[in-house]
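The structure follows.
Here the complex is missing a single protein chain, while all its other protein chains stay put.
Then we have chain A:
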């Protein structure tokens, strides 16, 4: 009973509620606003109104009255879910506990929300994120991973048989895949193992190793990973050499070259990262040179039957103002690589060195628009101290995810504008 008080959310910023206009309630031809027995703002219109609310406000709406509760239910169908960006922190030194406080950005309300969990997860190794939606921690004794929206639920399994440092990890469908990494004891540092996560007590199985061209770069430092519902895509950030893995056939495809050329046949990118947003494969690349970067461009990668026939459809380029903010105040430092979090119709890009501001954009009709930097940027990097690591993830948060989080005693507090 008392537990629930903790999970009610508190807003720390709001304007004064508009004064009630009594004329609204006067029944002039039944135009009585929301109230009254025969409310002419019927359920359908109310559902349209509610579908425009950010998730946290939808929660208070469903407690207002029975008709509002019903309208919230119907509004869910036309709700445009906009994936949240999450920023977690973790102690570097053991015990490697995840910080009880995390930050989440809701693009629908354009606000940061502080999440406080009553029971922070303790790991034995560094937690990392992969392809935006997966958080994992690999240690010699166990492999932990989480794929739910708020990353509150962690599963622990035995670690892969081959001990590696910084492998690439992905969840594709029901397969958890661990590949490459820096292997000290193993001959084949391109070893790939997978686990069926739907079977309890599953066993890691070896399969076809990564392609040879990745011999020198098969770790998460050099590679960018994207996971669609059917395949895992891996690309070398610098060269654009890429390939994809199909967990059904457990095999790798031929070499792909993620280097879009301009009209002069030149590829202007020196570093790229990939992500899977909805059912699109997206690539963000930095143009210019790392000591003199000129901008960030984004493409959708469309592949036809023949894998060498890749088409790069330009979906947008980052406006200069956002690009400068992404680089941050130390814009003399080279921009070695960027991090991309792309889920659904939202794209978030930031400097991989975790400085500068986070840039966000929405995909509308196949093109990026509404470019902006996230306000309260210091809510992210600067909040952590030297003893903490920062992990950035992104997930689609549905209304039922929110309700589950309340039940798991996660409290939400909207951060006021500074």
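Here is the rule we use: a residue touches a chain if its C-beta (ideal position, glycine included) is under 8 Å from a C-beta of that chain, and two chains touch if they have at least 3 such contacts; residues count from 1.
Operating definition for what follows: contacts and distances are computed from a predicted model.
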Absent chain per UniProt: "Methionine--tRNA ligase, cytoplasmic", "Proteasome subunit beta", "GPI alpha-1,4-mannosyltransferase I, catalytic subunit" or "SKP1-like protein 11"?
"SKP1-like protein 11"
Contact with the hidden chain (one of A:64, A:100, A:118 or A:182)
A:64
Note that chain A touches the chain not displayed via residues 4, 8, 11, 14-15, 17-18, 20-21, 23-25, 29, 31, 33-35, 40-41, 45, 48-50, 52-54, 57, 60-70, 73, 109, 400, 403-404, 407
